[in-house]
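Every protein chain except one is present and positioned as in the full complex.
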Amino acid sequence: MMKGLGVGVWTFGMGSERYVSDGYKPYLTLEERIAKVSTLKGISGIEVTFPNDVNADTAHKFRALINQYGLSLCGMGVELVCDKEWQSGSFASPDPRRREKAISLTRAAMDMAAEFGVSNVSLWLGQDGFDYVFQDDYAAAWQRLVEGVREAANHRSDVTLGLEYKTSEPKMACYINSGGKALALAQATGKANVGITLDVGHAINARENPAEIAAVLLAEKRLFHIHLNDNYSWSDDDMPVGSVHFLQYVELLYWLKKLNYAGWLSLDLYPYRDDPIEACQTSIHFVSKMQNLVNQPNFDRLIEENRASGSRSVRAVYELLLGE
Amino acid sequence: MMKGLGVGVWTFGMGSERYVSDGYKPYLTLEERIAKVSTLKGISGIEVTFPNDVNADTAHKFRALINQYGLSLCGMGVELVCDKEWQSGSFASPDPRRREKAISLTRAAMDMAAEFGVSNVSLWLGQDGFDYVFQDDYAAAWQRLVEGVREAANHRSDVTLGLEYKTSEPKMACYINSGGKALALAQATGKANVGITLDVGHAINARENPAEIAAVLLAEKRLFHIHLNDNYSWSDDDMPVGSVHFLQYVELLYWLKKLNYAGWLSLDLYPYRDDPIEACQTSIHFVSKMQNLVNQPNFDRLIEENRASGSRSVRAVYELLLGE
Amino acid sequence: MMKGLGVGVWTFGMGSERYVSDGYKPYLTLEERIAKVSTLKGISGIEVTFPNDVNADTAHKFRALINQYGLSLCGMGVELVCDKEWQSGSFASPDPRRREKAISLTRAAMDMAAEFGVSNVSLWLGQDGFDYVFQDDYAAAWQRLVEGVREAANHRSDVTLGLEYKTSEPKMACYINSGGKALALAQATGKANVGITLDVGHAINARENPAEIAAVLLAEKRLFHIHLNDNYSWSDDDMPVGSVHFLQYVELLYWLKKLNYAGWLSLDLYPYRDDPIEACQTSIHFVSKMQNLVNQPNFDRLIEENRASGSRSVRAVYELLLGE
Partner (left out) sequence: MMKGLGVGVWTFGMGSERYVSDGYKPYLTLEERIAKVSTLKGISGIEVTFPNDVNADTAHKFRALINQYGLSLCGMGVELVCDKEWQSGSFASPDPRRREKAISLTRAAMDMAAEFGVSNVSLWLGQDGFDYVFQDDYAAAWQRLVEGVREAANHRSDVTLGLEYKTSEPKMACYINSGGKALALAQATGKANVGITLDVGHAINARENPAEIAAVLLAEKRLFHIHLNDNYSWSDDDMPVGSVHFLQYVELLYWLKKLNYAGWLSLDLYPYRDDPIEACQTSIHFVSKMQNLVNQPNFDRLIEENRASGSRSVRAVYELLLGE
């Protein structure tokens, strides 16, 4: 049973990018963002970043805020990317002080997550990678990743760490660049509480089929959290769910249900020039309609009957949805 | 008013590829293929290649065949790729004998098309390109393309030539590799009867939005024929329509209607391991449902009302299709 | 005869991006940037953006500055992207006031360019495109582009307009997205002074071979300016020249020489986490070595002898460079 649908507070940011560095929209305070999220019908969770959005000093006030607006905390990431202090990397940095800070922040985030009843902390290591060839000792970097993540995971076993893989950005090439690589890294730590935060758009960028990689990660008991968004395949556009990929999303939702994914679905959107409320509503409508579809009593039978019969399975889904 | 939905006879081929060179299915004669096409509800046209499928010697018998099976000829391509004789190229070959043969075949195809009431002959120049750097004199190749296509087009003005662009294959890189390049070439010939055969999958491979390039080509009065198929973006998978891209196809069908595209839609599928009948039926079902959608009286208003309002236009389409 | 090697002043910016919006480096004033450029051996030109870097009010002071530092102005772009005021587009915007402002700024830039003896003004229309399907009327947008660019070009015939095409960014999909599309648009204006500013990285993103598209544009007398940089194929990384692509750059430099390209080569780099001086020096070293190679008396003969003989041409270049 999935826990519900949430949304990341960064969805309500200014929309900064390389060319329009101050973004397309005014800055909103955390409370203003939470207030906006609370107006979204169908959303029960909110996701934040530690320590920027919530930390030891602000936890009390933050708890009061989300209670007031009737939201649960559905996910927590550790901020290890969005400041130039991380430009040599975090867990994989050759600089031991950076690695120590990354591990220490992760442990603190795990404690904070536990306090809020959040079972997973996401690690997106976007600065652990390289820009140019010959810029790093890759075998050493891999060892640092394995050991650092293991050390953080040892902190407590009741909170999982979800590696959020991505092919590139900010570094031109990131080390944890596919679902397979993230899974291999999790296995290499030897820790059961290290797994994956699956960002669907990142999976598409890595030429994966989201349903396929989700199923493999569930089979390996390492799928802990999911970010939903969409893109045109080439870059991480963070568009509303369903704005590009349709059947792939239906298939993902089907297998999440079928394989008993028990975590949250969290909207991770970045609507540069779009109203974030619109972007969320478009996503919520699509997810809701598609969940209805895959929850139909005969959907299961339909899929199993048509499996391995080529495009007939595609037509079967369309016929159920659109009529024969 | 579109002329209808057709299908290329190659869709019923053996499914040969690089690894399984004798394909996945038995060989069917042209008549067997036509017979199969005739069973497809919703298909009224058939597309062939000159001179392999039909030529001066076989035209009489072919006409009888399609009449017998109740089909119209909806398109004709010139075979300038699928034999090693073309490995140095056709219209752009440095060898003048290859260029002459290409031009002469094209002229003969135009005559044959006119005889059958087919208004467009497609030119897919898949061997006009290069494998390695430094393999060709690109400026000279471009001039040969412009002059050769112009010379062929001069043959008769009542038949159009549709350049079917594609990024690569068989050559690692093809010269006519995007809708823009094809349009520029057509303009450079100075002939009004040179334009484009838009293969939707090729457009996706070229990182184009099919609806956008179709609209530009219609604005320039150079969109003469359309091949429908789908793919996973990276290569020319020739899958059933809608098996990957959904909204993009809705948008394409909308603009074709709105801008009064008056040619055929022709299925160009290559179902390696799938039954071609299934692949066609899946495509026909999808196209039919989506044409119903865009032909709804309020669809137009809906699009215009929501234009330029970000993702609201995406949600509007989904709400109309799936309910609010 | 090429005019020399220049560099864009934005190469010395803060390195802002979506995640680190205040960049990785301190802000430098225009004079500080010019001073830095002047220390680069092998660089004789500097490229700026109108009206941000130079305009009617600052032209006098700017001229004094570049004279003092011994640099020429080698290129000028019009700023039509990097502020949220352009989010509905510039030349293709549905809002006539945006279009008027774009045209008016372009005309003023042409005048300023003429004053400085710069023959080309670059138009990078990164906001003319779309994020979502159904967001624009593509045929109308194309007509606005054709007419707007024509109107700007009519202002004076002694300055050319170079359309700098790019597949995406900031808009998810840009209208002028390939060399072919840019060429078709230039042709559609009917103006001889409309052509292309070729950004080599953008060509790679569009799956083009830079040498091939450069040769076609030269054959059509529409290649006016060139931006040099490199990337890993998928996004516009703006890395130093040669840091990824090697033979393709050799081939480009060969055909530019052979086909008598007479404009500037201008470095358009964006070294997020790298020292811009290093990034420029790496580029200058590579370009210089490769120009020496293609200028060798026997290079021409070598290429012509090995043309159309498959990979032998690749080996011939390597043998000349590295020994047999």
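Some points to look at:
All chains are identified by letter, namely A, B and C, in their written order; residue positions are counted from 1 within each chain.
Please note the rule applied: a residue touches a chain if its C-beta (ideal position, glycine included) is under 8 Å from a C-beta of that chain, and two chains touch if they have at least 3 such contacts.
The shown structure was predicted, so the numbers you read here are calculated from the model rather than taken from an experiment.
Touch, as defined at the top, links the missing chain to these shown chains in the whole complex: A, B, C.
Across the entire complex, the residue among A:L28, A:A59, A:L259 or A:L322 in touch with the chain not shown is A:L259. Only one of B:V9, B:A173, B:C280 or B:L321 touches the chain withheld from this view, namely B:A173. The chain omitted from view is touched by exactly one of B:S243, B:Q281 or B:N306, namely B:S243. Although one chain is hidden here, its contacts on subunit B can still be listed: residues 14, 16-24, 81-84, 87, 126, 131-133, 167-170, 172-173, 232, 234-235, 237, 239, 243, 270, 272-274.
For subunit C, the residues touching the absent chain in the complete assembly are 207, 233-234, 239-240, 242-248, 271, 273-275, 278-279, 281-282, 285-286, 289, 309-312, 314-315, 318-319, 321-324.
On the side of subunit A, touch with the chain left out of the figure occurs at residues 88, 94, 130-139, 142-143, 167-168, 173, 175, 177-185, 187-188, 206-209, 211-212, 215-216, 218-220, 247-248, 250-251, 254-255, 259, 303, 306-308, 310-311, 313-314, 316-317.
The rule is simple: only the chains that are shown with their structure count from here on.
At the interface between subunit A and subunit C, two copies of one sequence, more than half of the residue numbers in use appear on both sides, so the contact is built from largely the same positions.
Between the Cα centres of subunit B and subunit C there is a gap of 34 Å.
Measuring from the averaged C-alpha position of subunit A to that of subunit B gives a distance of 39 Å.
In subunit A, 234, 239, 243, 273-274 are the positions where the chain touches two or more neighbouring chains simultaneously.
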